[in-house]
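See structure below.
With one protein chain withheld, the remaining protein chains of the complex are depicted in position.
Now for chain A:
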Amino acid sequence: MIFTPLEQFAIVSLIPIRLGNFYLSFTNSSLYLLLSTGLVVILFYLVTQNGGFLVPSRWQSGVEMIYEFVVSLVNEQIGKKGRFAFPLIFTTFTFLLFTNLIGMIPYSFTATSHLVVTFGLSLSLFIGVTLVGFQVHGLHFFSFLLPKGAPLVLAPLLVVLELVSYCFRAVSLGVRLFANMMAGHTLVKILSGFAWTMLSVGGSLAVASVIPFTIVFALTGLEIGVACLQAYVFTILTCIYLNDAINLH
């Protein structure tokens, strides 16, 4: 078996399930998706039992911080009209945050490092946002494709350009998260493999392997930051897209 840095992303089926031609196995990806969702639900349930405390405990104030963060995000980006979307955005944020952070535990699996998961999420959000746009504005939503004050001569060109950039949102939203998570985990793996090779050679190289170890240590810190940051970026971009659909521009 060849050990590549991409080996950690292998999907292993834990409980094989076959329904006719469909292959619906319970894989390690589904296990970690369930784990992160379950962790969020259990944490939020335990913390707010009986309405929580007036003077919050440590866990409760952490949960309240996440909640207030998302509330202020939605209010800043969309305003009052976006209140209805708050549960969706809050769920997206907590789900991505916990999936990314669980992936940072050594020997665990990052569900968001697969394009299927992130692209499925971003495509469904994109379709939902477009539907909201049509629901609020009707066919007037098409005016989104022509910037205000643009000369009518340029309309054929501008409409095509805006349409392409609008559709590309769905792709870039998913690919950004996927590429960040995958690149980060691969980088840590490559550098730790480098350190391990140096250590096993022995001699003065084994002493010098402290340097790659330090870099791996620093990178792990950076990756935890990236895990939170990418959840934030995904959420704020969803908010911006939703704002475009509700308020046009």
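Everything that follows uses one rule, which is that contacts are C-beta pairs under 8 Å (C-beta built on N, C-alpha and C of every residue); 3 or more make two chains touch, one makes a residue touch a chain; residues count from 1.
Methods note: contacts and distances are computed from a predicted model.
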The complex's invisible chain, by UniProt name, from "ATP synthase subunit 9, mitochondrial", "RING-type domain-containing protein", "Rad17" or "Trafficking protein particle complex subunit": "ATP synthase subunit 9, mitochondrial"
Candidate in contact with the missing chain, chosen from A:Leu88, A:Leu123 or A:Ile236: A:Ile236
Touching the absent chain when the full complex is considered, from A:Ile17, A:Ala183 or A:Val207: A:Ala183
Absent-chain contact - pick from A:Ser57, A:Ser143, A:Ser172 or A:Ser200: A:Ser172
Residues of chain A in contact with the chain not shown: 6, 172, 175-176, 179-180, 183, 229-230, 232-233, 236
